[in-house]
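Here it is: the structure, laid out below.
Removed from the display is one protein chain of the complex; every other protein chain stays in position.
Up next, subunit A:
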């Protein structure tokens, strides 16, 4: 059963009708299905050269010497650049998005396997790779810090001796909630359950790796950069700061992007290398990483070791949640999160429950692993937070011998409590959780599933049913609280209606597959009555679009979508004044019915938005004080985040002979407020559910004790194929956000956040006959086998 929104009859031509929201086919698809997408690696410029990067073979070593002479002598090589060269240019180090610095090319030491050491620019990609083999680097190998639990041992080698006075591997301590109040609740609670829960390191691994083409024009001192960037404007500003290039001379173009999932938010050394390569050679330079470079050196995600504790009454009233987290940030703190939120939005670990107290203490450390931290559809660490609370709630249900659904429903924040201030300070905007939960139960046929499970258990079969309920905080963010390196997290939008009534809307956000060209045309169409097919959406080019912080953390619809709706309303307000002149009535006598203004009580007297557009640009008088033209712009600063929620139910079967987990069914009921294009929403949910299967059962970036990355190829880092995932069953409820002009909430990461706990809860439920209360991801056959033998082990 698949509860897709069916396309209503007559809707096929929706893109030609003056309506906005609804299932509309995507405007971007005609080029993709013809193989005419334009991705970064498709860019070919005359005289273009190719950059390849030499990477560290070991995790921790001092660089003794680098000999590039043989590489320089290669007939096709145009330049060889090392950290020493960059030091001369003041470019050896660059700021990360969280106030640390990261080496563009290593100067003193290498700090993770795969770190950038030198680069070559050559006539073609193969020659550039050949030349890397000719560079001779002598390393003095040092002990690496790989086990995060030992990173703060006094005897641990200091990774970041580049930082002044740094004598340990500590990055930050962070806490949220009320420690004393939480301790008081725990001290007097009937039941306290605690569990060590690991969220292993994973990687976004979009099908397109990272890369760019840098074209520096020496005459104009202008840099054009085609780049796999989720945030072209923020990147431009950072390049201006890092490289000292004037911002107006930099143009960042993010063309079609083959998936991002957070991995294309940071600036990677490779981009800077290509820029330097172009400046040095005077030619356009392309850098495109291969898959192993992508998996070993670009932004990873998670890597939290969490101790979860929950306090409750014996009859299942949850009182408090407490957690202690050890966060592995790798060799450089490259987390892309708002400055005041070093742990992202982990503070929502209180979940969807009405608690008396909550407290979290976190310590973040350096290790000799690739830097990063929030990449991969995590809504700024909400993935970890939701996994923690939904796992520990299930542990509590286990101890109380209570049904996990009943326990959750009993503790939900109630609809009349919204807006609800959590014990960690988040203002949940709206929610009506129980109907969403009930809908999921209904689609799944929960009671029947439990009966079936009892029968199968009696026969010795291992069937598990897992439930998870999540609330996310997405749409960063209000500029009073949120910035990245001083840049406020607002988004601009411009709308221009042409004389013939067609329009162009310019966005600051950037699509990596989310379908912005469609969704944003629909948002504007709904507000202004111009058919989506007549609205061109321009994005991904800093010369063509207003400033804004880009697409990640499910922020496009909450922030930029709001900007698009409001800019359209601004244009409509002006159109109303022009219409009043055309119809010779007062503004108050006009009524807007999608696409036209009517005189109230006289629907025959009307002008369409197209008529108004022509008048706005045409000859003849306009009402007093009104300028010609029909356009507006806006910079939207969200007043709050939006809080989508959802209920997920997973059914698994485990083969008792091989310990192989099979996801038999997965039901996802999402509430993302007002739904703009149900087809696109469903697609995003499917995507995240597949992520969940990957993380829960297959994916992990592991390291051996020497710091060798064990997940450096798609043979080692397993991503679900069509055979590992079921046919998804989806449903929805609608609780509009009161803080968004059209009531929409983000949804892009909901399923990535909500599905891992549902799957793990299902596996643990299946293993109940073995007395298992918890087992860590990824639940590969060997790890499930261990759990069945009563020895579940942590993955790191």
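FYI, a contact is a pair of C-beta atoms (placed from the backbone, for glycine too) under 8 Å apart; a residue touches a chain by one contact, two chains touch by 3 or more; residues count from 1.
Just so we're on the same page, contacts and distances are computed from a predicted model.
Trainee: Which listed name, "(2Fe-2S)-binding protein", "Xylose transport system permease protein XylH", "Cytochrome c peroxidase" or "Ferredoxin", is the one UniProt assigns to the chain that has been left out?
Mentor: So the chain that does not appear here would be "(2Fe-2S)-binding protein", according to UniProt.
Trainee: Pick out which of A:20, A:83, A:206 or A:550 touches the chain that's been left out of the picture.
Mentor: Among A:20, A:83, A:206 or A:550, only A:206 touches the chain that is not shown.
Trainee: Which residue among A:34, A:218 or A:340 touches the omitted chain?
Mentor: A:34
Trainee: Quick one: say which of A:514, A:640 or A:735 touches the chain that got left out.
Mentor: A:514
Trainee: Identify the residues of subunit A touching the omitted chain, counting contacts across the whole complex.
Mentor: These residues of subunit A touch the chain that is not shown: 2, 15, 25-39, 41-42, 44, 125-126, 205-209, 256-259, 261, 290-292, 512-515, 533, 679-680, 682-684, 686-690, 713-715, 719, 721-723, 725, 727-728.
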